[in-house]
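Here we show just some of the chains, and they stay where they sit in the whole.
Letters A and B name the chains as they come in the text, with residue numbers starting at 1 for each one.
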């Protein structure tokens, strides 16, 4: 095992005692709102390109690919909500449930819509979730080291 | 449309003329090696937890969830390789093909292995790809604004 890996392992163990939670994060404990944001950004760009084009084949494809991307954003949000967030987080941020509910409903809206504003609203909601995730220690506790240079 | 959205749209148009490429990035042009990294980090943590446990049910589940996560890392790498990278990038980084080949083969190895070193090697290969992606303008051209505060 490389030195880096050993240090990561060690750091991981030192960081431990988070036995506060009834259900630990098994099996992996890796979560990041970036996953939902990347899919939501796809929707944003697809809507832009939809309006920039007048090719009916291209526009049709925009609708079907957006349907899938918005569905993936929804998936990633669901997982964050029920797998990452725990009761103490909800005490700290009582609007967790409502924000996720709005955000997942907004994913459905982005499926239905070709308005850039709808995609922007989804990005804004994901950024609110990102903020709660960071304030509950997300960046430190749910990634392994993370992207170099970040 | 909100002001922010309008500015993003404007910024996006100003950034344009990348007509160098034979195939434009339609339908969305959003790519980020973070997607592969997040799945590879899952594999890393799953292997750690596999060794920390002696519960056979838990260990079995580690193997099956890791199989899926490594498969997702592989998917994200394939997409980056054939959808994001273009001939000029390959001229700039002649080892693009080989690095992706090694990285996707390493995903298969991570499926097979319970050695932390194998997961670390995958993370290292993804970081090499991340570096090439950044040096070919990835961060600026393939995301919409990105995570706030980054």
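Just so it is clear, a contact is a pair of C-beta atoms (placed from the backbone, for glycine too) under 8 Å apart; a residue touches a chain by one contact, two chains touch by 3 or more.
What you see is a predicted model; the values in this text were computed from it and never measured.
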2 chains shown - copies of the sequence in the complete complex: 6
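The criterion applied here is as follows: only the chains that are shown with their structure count from here on.
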List of chain B residues in touch with chain A within their complex: 1-2, 4-5, 8-9, 12, 26-30, 32-35, 37-38, 41-42, 44-46, 48-49, 58, 61-62, 65, 69, 115-117, 120, 123, 127, 130-131, 134, 143-150
